[in-house]
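Take this structure first; my questions come after.
Only a portion of the chains appears, each positioned as in the full assembly.
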Amino acid sequence: MNWFQKEIRLEARRRGFHIITNEVVNQLPEIKKIKKGILNIFIKHSSASLTINENVSPDVRSDMEKHFNKMIPENISYYDHNSEGPDDIPAHIKASVLGSSISIPITNGDLNLGTWQGIYLCEHRNNGGIRKLVATIFGEE
Amino acid sequence: MNWFQKEIRLEARRRGFHIITNEVVNQLPEIKKIKKGILNIFIKHSSASLTINENVSPDVRSDMEKHFNKMIPENISYYDHNSEGPDDIPAHIKASVLGSSISIPITNGDLNLGTWQGIYLCEHRNNGGIRKLVATIFGEE
């Protein structure tokens, strides 16, 4: 049994959905050591989130941004939590709908993702800044 | 410590929410060996998802399908990603709202689900075809 844990800092990105698979995997060479295991990635923020989705078409990411902005709009009259601007409370709600961690199986030294799957950072703030992740790898060598 | 990992193929199902608890558990006799542990199930697709919900009434599953189709409709004018038909981008968005993996505690050789909980395959495409899962079981014997 092997445990590995690392904090990863992601550069500030604009609001929207961003593929970060390579940026994350390149910082986790320990995945190669695991025969059967799990990679858990956790985001240490409540206004950004992580998800897994299609890894080729940029219009999947832009359509997701547009539709999340429709499902969870800014400036609804019943919102009270607007202290940091109109993107404040929608960012928190989106973060809980999408979730703060993902778990991906590791098989024979690689992430066992489907062909069309990648890891997304979902940045819900207009100026979210640097985002910190905790990657935890555990499994059988 | 015991690690077990297996790919499970689910037969093609129609669009909607489907209980797969028995189909999955019957293929994972190793659950019986674990005293304290976790079953993680990951779906290797970006237009279908996994969730846990009510395991008796079929109208929970049909109401969920109807309401997800209302929250994330087809044919919205701002969608760009329609190359595979009107169910294409809504399927991706639903997949991220519901999520691509579930983790269930294992206690004394059984899944420690609540009385009314079952595992759902959420098929978001009209013709999604066979769906592949990766089941990872880990824990103390």
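What to note about this one:
A and B are the chain letters, set down in written order, and residue numbers restart from 1 in every chain.
The working rule: a contact is a pair of C-beta atoms (placed from the backbone, for glycine too) under 8 Å apart; a residue touches a chain by one contact, two chains touch by 3 or more.
Just so it is clear, the model here is predicted, and its values are computed rather than measured.
Taking the whole complex of the structure file rather than the 2 chains in place, the copy count of the single sequence reaches 3.
By our rule, only the chains that are shown with their structure count from here on.
Put simply, the C-alpha centre of chain A and that of chain B have 20 angstrom between them. Contact residues on chain B toward chain A in their complex (touch as defined above): 1, 3-5, 40, 42-47, 71-72, 76, 78-81, 83, 89, 92-93, 95-97, 99-101, 103, 132, 134, 136, 138. Within the complex, the chain A residues that touch chain B are 1, 36-38, 51-55, 57, 59-60, 62-64, 66-68, 70-71, 97-99, 102-105, 107, 112-117, 120, 138-140.
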